[in-house]
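Excluded from the complex is one protein chain; the other protein chains are retained at their positions.
By written order: A and B. Residues from 1 in each chain.
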Amino acid sequence: MKRLVGAAVPLLAALFAFLFGAIMLLAIGANPWDGLVAIVDGAYGDGDALATTAVKAMPLILVGAGITIAFRASVVNIGGEGQIVAGALLSTVVALALPDLPALILIPMVLLAGLIGGGIAGAVPGALKAYASVNEILSTIMLNLVMVQLMNYLLRGPLIDPIEVERGTRIPQTERLSDNAAMPTLIDGTRLHLGVVIAILAAIIAYIVLWRTPLGFRLRAVGHSPEAARAAGIKVKRHVTYALSISGSLGGLAGALLVFGSEGQRMVTDGSSAGFTGSAGFNGIVAALFGALHPLWTIPSAFLFGGLLTGATNMQRVLQVPAALAVALNGLVVIFVISSDPVRSRIDRFLSSRGELNETLKSEKPVDNQEIDA
Amino acid sequence: MKPKPNSRTFTRLLAVLLAFTFVVAACGSDDADSGDATVDTDLTVAIVAPSASEDLAFTQSMVDSVKAMGITPQITDGTFIVDDAAAAIRGYAEDGINVVIAHGTQFGGSLAEIAPDFPDTTFIWGTATDTQGLDNVFAYYPEADQGGYVNGVVAAQLTQSGTIGVVGPVQAGDAVAYIDGFAAGAESQGATVNITYTDSFSDVALAAEAAQAHLTNGADVLTGTAQMVVGAVGVASENDIPWFGTQANQTPLDEGLVVASQVYHWEVVLKEMFALIEDGTKGGQTFALTLENDGLVIEFNDGYELDGDTTKLAEDTIAGIIDGSISTGG
Partner (left out) sequence: MSEFFTLSVLVATLASGIRLATPYLIAALGETIGQRSGVLNLGVDGVMLLSAFFAYWTVLETKNLWLGVAVGIVVGFVMGIIYGIITVFFHATQGISGIGIFLFGLGFSDLMFQKQVGTPRPIKQLPDVSIPLLADIPHVGEALFQHNLLIYVAFLLVPIVTFMLKRTTFGMNISAVGENPQAADSLGVSVAQTRFTAILIGNTMAGLAGAALTLELGIFQANLTSGLGFIAVALVYFGAWRPVGVMGGALLYGLVGATVVQLKALQVIPRSVSDIASMAPALLTIAALIVLAGRVKAPSALTRPFSRH
């Protein structure tokens, strides 16, 4: 019963969102039912659509799992965009430097480079928060801007494809990266690649780390009450830095998987981070919160939200409606579903909850954004 | 030489080609006549493009070109996210569209994966200078430095201070080509060119301040490229400063001050590609827009009066670029 309500309320909310979307569609002269069909069809209609949705969900899972870890330690990470870019850049550098290594060695190396790149991009705001009292919302937003410029600088300068310079076309992209670093495609003829599996595994590992290891315990203790954690002998500052580093490294891994899995084996910039990341740094936050800040629930949540994104692209193509409508619709879904969440928990309470997972969740809810004093 | 915005007739939004049709036609004699661009074809066409169809810039130039051929394309615009563009490109191919135009350099990686899966579909991709070895892909790019050079030469005639300001986005692609060509053209006439890259395609306010900074430093003629320059054109309007545009005809942004725009007429190369497709060649070639093949056209705003000498100089410059006697430095 509880599970049923848990699923029914957000679905009802999504329905309301689509009702608003239907009004928008009618207003611009498109058939709302066709719109809904196009979204569902584009997201889950056939194997190809499912593969595309999975590929879209991949970075959301990783960023979402990272967000979960940060939030559990009471740290807000809005720097996903920059961390994805950082991971992608470092992994690209590795692939450019060592193109001839066999796949069995090169693939782990580029993934590790992604983890490290994103980890550094997360460690900086983490350390700044812990040791210099710089609020992480500010530093992560600012670092997003810095990383975009770094990407543009590297891709039009040191890392640019020499052919682009030779021809004078100067398109800001690397040369095609070594095929030895490419994520194997899982099903021929679809875009489904190994990175999706890696992302799911990473989310499971994040869950295990968070709930089954001493490190996870300490992170959550810091999130629950920094004072109590310190009294228990936990090094609070260090763990705040860890939290953002781990969170960032998962984003960085997503960056590497985007380059070597989802996007044609080279890094190219259109001048913005969203062009490369697909705004996964922000959408991952949405996926994590839909998933009630639990790494495992982030996985289905990312598939749902990823489906919405691919479905909206399909609707745009089939009905010839502007992309802007899809963006607005996504916003509505987020607003409605998130507004329904407290309604759901109220019903939950009413039904006297016994579900183990939800109990855990409730008792583990982090103390939001508490400042850490020295 | 103050600008004389005399014929501010609001009905005439689009500027007309001036005397250059004659010159170009005379020089580019081996070209088909540029008057009628329509083609007779049954091919279905779809466009996937990164910005809005009516952006007065990159995307609009392609949409207008295809429509000028008498073809009504299906359009998925605003797909600056590579992933979404890839889904749209694949979707059109699956729908059985004959020709899918992937109008964005950044879509190349996706295309390399998609094109081999749909050997019967032709993908037209740009701006790009090669087809990545794919035999069902045509590539296209503008030699934007050519029109930039012409704009620069004309701009140098209009400046009294001798300083011209340029507002660019990120230093890449045809933005660099246009700006470098513009600088070469203006400098060949003895003008000083100050170039600012704002490092953003979207920050309109920053583009406006960049234009303002040029004015502070003595510039009295401005140009710029990419969609955020609307901010810089606003500054030009406020200060009565002549403006040179590129990609699409920017006259609607200020009918009194836009002197000339380099306009991309993709239909010139698209026509050639369509002819090849009809004959069974699905791809494998690269096409460039140039002044010579009428793919690049300098469209002057008749709301901005130029004197005879300047007009003549512009004609000579275009002729010189076409016959190779002038190097645009590109």
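Structure notes:
Following the convention adopted for this analysis, a residue touches a chain if its C-beta (ideal position, glycine included) is under 8 Å from a C-beta of that chain, and two chains touch if they have at least 3 such contacts.
No experiment lies behind these values; they were computed from the predicted model shown.
For the chain that is not shown, the touched chains among those present are A, B, taking the whole complex. Within the full complex, the residue among B:Ala112, B:Ala175 or B:Ala210 touching the omitted chain is B:Ala210.
Which of B:Ala186, B:Leu253 or B:Ile298 touches the hidden chain is settled by the complete complex: it is B:Leu253.
Check B:Ile195, B:Val259, B:Leu289 or B:Leu306 against the missing chain and you find that the one touching it is B:Ile195.
Set against the missing chain, the residues B:Pro73, B:Gly165, B:Gly181 or B:Gly303 yield one that touches it, B:Gly165. Within the entire complex, the positions of subunit B that touch the omitted partner chain are 51-56, 60, 78, 165, 170-171, 194-200, 202-206, 208-210, 212-214, 216-217, 227-228, 230-231, 233-234, 237-238, 252-254. Although one chain is hidden here, its contacts on subunit A can still be listed: residues 24, 28, 76, 78, 128, 132-135, 137-139, 141-143, 145-146, 149-150, 152-153, 156-157, 282, 285-286, 289-290, 322, 324-335, 338-343, 368-371, 373-374.
We adopt the following convention: only the chains that are shown with their structure count from here on.
Here the CA centre of subunit A is 36 Å from the CA centre of subunit B.
If you check the complex, the residues on subunit A that touch subunit B are 42, 48, 52, 55-56, 149, 152, 155-156, 167-173, 189, 191, 262-266, 268-272, 274-276, 278-279, 309-310, 313-314, 316-318, 320, 322-324. Looking at the complex, you find that subunit B touches subunit A at residues 50, 52, 74-84, 86-88, 90-92, 94, 104-106, 108-113, 117, 127-129, 141, 169-174, 176-177, 199-202, 330.
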